[in-house]
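This report concerns only the one structure given below.
For this depiction, one protein chain was excluded, whereas all remaining protein chains were kept in their positions.
Up next, chain A:
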């Protein structure tokens, strides 16, 4: 009994936060989704109106497609790149500490600064990338002006700052038992065989966890897109989502509905749809990965 009191007291910061800033808001957000609500007058119940409105809203579907594009391409890209980088950083060569530092550095740059830097590098006229491409005689697209290239631009920015995943993969690689590799070497296994039969199974739980985190973060992708949209001379009326709304991501459209149009009900409905999507995807990935992931015996 005394222990229960002690436990509750020590956990109280979290308990208060969980009840007030998580659980209550989750319930309220669900409720708001069925109301017409502009943040100033009390919410008015409208049934499924917000949801029907969303399903007939072209911009909603556009934002969904844009987000799927970023998530479905960005996730494998980031994971594959991070794994490759981690494998390289796990080699036994001199100067490794310096390489590791350099690989990680971009990750700690504040998003506002790194996005601004990339907007400059990807600048169609004076940017570093296009200067380089045109010097090489290659096609130099208008990265942030041409709707075809805006999302790939975001993917480039993402890969550049994937250091956290690299560090986690690297630690996982170092945890794989050396005895397994030694045994494989005695049996004369090739590097590729060792990778697919020892390394990959050994780090598969970590890959799964990172896969899920990447997918969840993908759905919530906001800041970089918002900053890029705002950089092209401010938000000029019709184009809330950059060139041809190509950067109108789900979270960006949700934010606009909530805080520009003050359609809090519609935005809450969007939030709950996102919640459901994230839940279903996480569950499906867990289920689907069950056979592919090897958990070491502990």
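Following the convention adopted for this analysis, contacts are C-beta pairs under 8 Å (C-beta built on N, C-alpha and C of every residue); 3 or more make two chains touch, one makes a residue touch a chain; residues count from 1.
Everything that follows uses one rule, which is that contacts and distances are computed from a predicted model.
Q: Determine which name in "(2Fe-2S)-binding protein", "Carbohydrate ABC transporter membrane protein 2 (CUT1 family)", "ATP synthase subunit a" or "Multiple-sugar transport system permease YteP" the UniProt entry assigns to the undisplayed chain of the complex.
A: "Carbohydrate ABC transporter membrane protein 2 (CUT1 family)"
Q: Out of A:54, A:154, A:172 or A:240, which touches the unshown chain?
A: Touches the omitted chain: A:172.
Q: Which residue from A:113, A:179 or A:192 sits in contact with the chain not drawn here?
A: Considering the complete complex, A:113 is the one touching the chain left out.
Q: Touching the missing chain, which residues of chain A?
A: 3-4, 6-18, 20-22, 24-26, 28-29, 32, 39, 85, 88-89, 91, 93, 95, 99, 101-106, 108-113, 116-121, 123, 125-126, 128, 131-132, 135, 160, 164, 167-168, 171-172, 175, 205-206, 209-210, 212, 216, 219-220, 222-223, 226-227, 230-234, 251, 254, 258-259, 264, 267-268, 270-272, 274-275, 278, 282
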